[in-house]
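Every protein chain except one is present and positioned as in the full complex.
So that you can tell them apart, the chains are marked A and B in the order they are listed, and the count of residues begins at 1 in each.
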Amino acid sequence: MIAEAGLAALWFAAALSLLQMGLGWAAVRPGNDNLLRLVRPLAVAQGLLAGISFLALIWLFLETDLSVKLVVANSHSDKPWLYKFAGAWGNHEGSMLLWVTVLAVAGGAVALLERKLRKDTLIGTLAAQATISLGFYAFLLFASNPFERSPVIPIDGQGLNPLLQDPGLAFHPPTLYFGYVGISVAFSFAVGALVTRDVGRDFAQAMRPWVLGAWIFLTLGITAGSYWAYYELGWGGWWFWDPVENASLMPWLAATALLHSVTVLATRDALRAWTVMLAVVAFSMSMIGTFLVRSGILTSVHAFAVDPQRGSFILMLLCLYIGGALALFALRVSTVREGAPFRVVSREGSLVLNNLLLTIILCLVMLGTLYPLLTEAFGTKISVGPPWFNTVSAPFALLLVIFMGMGPLLKWRKDDGNKLLKRVAVPLLLGAATALLIVIVAPDVHLLPMLGLAVAVPVALMSLMPLVGRNLRRTPLIIWGMVAAHFGIAMSLAGMASESAFSKEVLVSARPGQVSEIGPFTVRFDGAEPVAGQNWTAIAGRMTVRRGEGEEFVMLPEARMFSDPVTATSEAAIETHWDGQLYTVIGEPDGQGAWQLRLWWKPAVTLIWFGGSLVAIGGLLALLGRVMRRRSARKSVTDEAEGVPGREALA
Amino acid sequence: MRPGRIIAAALALAIAAPAAADSLLPPAEWANKQLPDPRQEAQARDLMEEVRCLVCQGQSVADSDADMASDMRSHIRRRIAEGETPAQIRAWLVERYGNWVTYAPPVDGMTWPLFVAPVILLGGGLWLARGRFRRRKKM
Partner (left out) sequence: MKLLIIASILLVVVLVGGFAALRRLYPDSKAVAWLAESKTRPILFVPLALFLLIGGFAAYKLSNPGDTFIRSRLIGKELPAFTLPEALPNRLPVRRADFGRGEPRMINIFASWCVPCIAEAPQLMELARRGIPIDAVAIRDRPEDIARFLGQWGDPYRNIGADRDASLQLAIGSSGVPETYIVDGGGIIRYQHIGAINPSDMTRLTEEFEKARR
């Protein structure tokens, strides 16, 4: 019953989205808002129905209803409830349902909450949103029905991959979907505004919270993903420029650019065409990312369980949406009036530069990811990996971070370059001093990490400077958000550079009792011992570690063997100190009583993820600030804060 | 995206387990042992991070648990210790496996767009932005 109810809700939601799309596109004319009263409830009802459908799937998983194929394939009756719950989206069909549900709920929220936008533009937006959802409904209903019953009822399910039974991994995919959906809402706004030629401040202000929200989720997703790679894979690496990673980085880069250009549009009514273009690009990146990961055209062992047929479906949707949007862009964008003027040295100027650099990096990441496919089509196999990505993107990224530090210190419209230089002279000198210090003290450090540290130090300082001279208690949340996010970026950069510059590695074949030195630590290997968990057995290496004359502590890295399915994993033991992490892994025995140990001391490595989290927190502060300001603006008749130079910040 | 990597790694392992069971021999001599000379070890480390593992396809030999990757690490360390330069070893590997084996693509007839792209993108971007600023000043 529940399964049928869920399926029925899904069909109804699809039908409503078809109606919403048809009505919306038929009604959308500049100045015509008759049908909004009809389209609005449609969007809300569609969101509710999709939600019901998804709840039905969750229910089936919690109950372990073994008459449903998807449950049989991905669950087991004596799994902890948390993983039954997460199992609902730990597979292709469930994750698509989650995606379309979030999409529909977001559409409903737009219909309910958006009051400022011109009504015809809102109709266009909701029509675009319905068009996107309809594609995914079709995909679900015709190609990947999550509610399909199984012909025979087995005794129990096949269980969830043990590696997915980790709280972090269970909630990682939804984080990214929230991000993608937020971007799709921004895309719908852009399409709606293009159709009614209403690209202006109201449009930007309506779109901004969605971009900001999406960006927060994408930031969290990438930060967390990087940390899991770091502790799960057992080699101490945190970013590999793997196609799958790049697929999650590209939407983030586009969203970051969009976030900043939409601020220019919302505040100063400039960069109109460019903002619309970026919204389209950001959405394409999230779709292309999904396509690359699920279609398997990038022959990476790191891809999802892939299926070319699903791949072609996603590709079709992608071509339809993006191709359509780009065609609309080409036809319409010349009718979008140029916005307000500004000088090169100004807040807008620095944001243009930010967008330029982010876009270049985005293009390079995409080029590097797809280029091997291109040469392969011409018969040559090549690899494009970290050396290329680091070399070509680092100069742009470092410049970008420097301008990130300076931009907020500039005034809108025009400013004096010399004044800015005077303000940032001290941080810049400090950066030069850092570089000099590293060259003298540690001449072996490679150029890029050295530059990274030399940039991170002054930029961290500069990013705090917008707070100077303010009454901190009366500083708006939006400013706090910006400062936190920018400081987080500098912090993360410092972590990356420091990890790459100062990491120490020790590989030993150790017998029990053997002592090794790594960085400030002495590590005594006491021997290997067997450990057993619920569905795995492991060998744990017992190490007694002491830092200088400090207290001893024990670290237990494990080599685990999961039974069902048979999977070997390496569980690193990581000890976090204020200034870095000691990372230990136990490898294979040599058969004569010694064990392979891999030890790393990674100074300041934690800054990478603290920085990333701080960026997300900054985004959250800015979003809160925006929402509160909108509320108070709605209460008071005049909206003075918006558009007053100096008080407005980029979020 | 990361769980994708891990699920797939798990799947790959599960599928590959019967097909390519592990060898019972212990790892080769220099597979997990550092060279005594830190300069040489650093050279070897940099090269290992850039050489692509032949059996895993998505990782460098520096961070793979595959037997073949550990043999390649040992191979690289041994030759560095014997006094060969990383460039010589890389050339030797490329001679056998093609440019696929190195994550640092060389500049050649096939790959030049990769290296021209940053310049073109920067030029094009600046040109677009400059048009924008100029128009403003006229107004």
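The rule is simple: a contact is a pair of C-beta atoms (placed from the backbone, for glycine too) under 8 Å apart; a residue touches a chain by one contact, two chains touch by 3 or more.
Computed from a predicted structure; not experimentally measured.
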item	value
Selected residue (touches chain absent from view) among A:I322, A:A572 or A:A622	A:I322
Residue of A:A26, A:I153, A:L373 or A:V627 touching the missing chain in the full complex	A:L373
Chain not shown: contacting residue from A:I297, A:V345 or A:V506	A:I297
Touch list for chain A against the chain that is not drawn	277, 284, 291, 295-297, 299, 308, 311-312, 315, 318-319, 322-323, 326-327, 329-335, 370, 373-374, 376-377, 381
Those residues of chain B which, in the complete complex, touch the missing chain	18-25, 28-29, 54-55, 57, 67-68, 71-72, 74-75, 93-98, 100-101
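Methods note: only the chains that are shown with their structure count from here on.
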item	value
Averaged-CA centre spacing for the pair chain B and chain A, given as whole angstrom	25
Residues of chain A that touch chain B when the two form their complex	161-164, 169, 172-173, 176, 221, 224-226, 228-229, 232-237, 240, 242, 244-245, 247-248, 289, 293, 299-305, 338, 341-344, 349, 352-353, 356, 359-360, 363-364, 367-368, 371, 375, 378, 380-388, 392, 395-396, 444, 505-509, 565-568, 570, 587-588, 590-591, 596, 598
Complex contact set, residues of chain B against chain A	1-14, 17, 26-27, 32-34, 42, 45, 49-50, 52, 56-60, 62-65, 98-105, 110-111, 113-115, 117-118, 121-122, 125-126, 128-129, 132-133, 135-137, 139
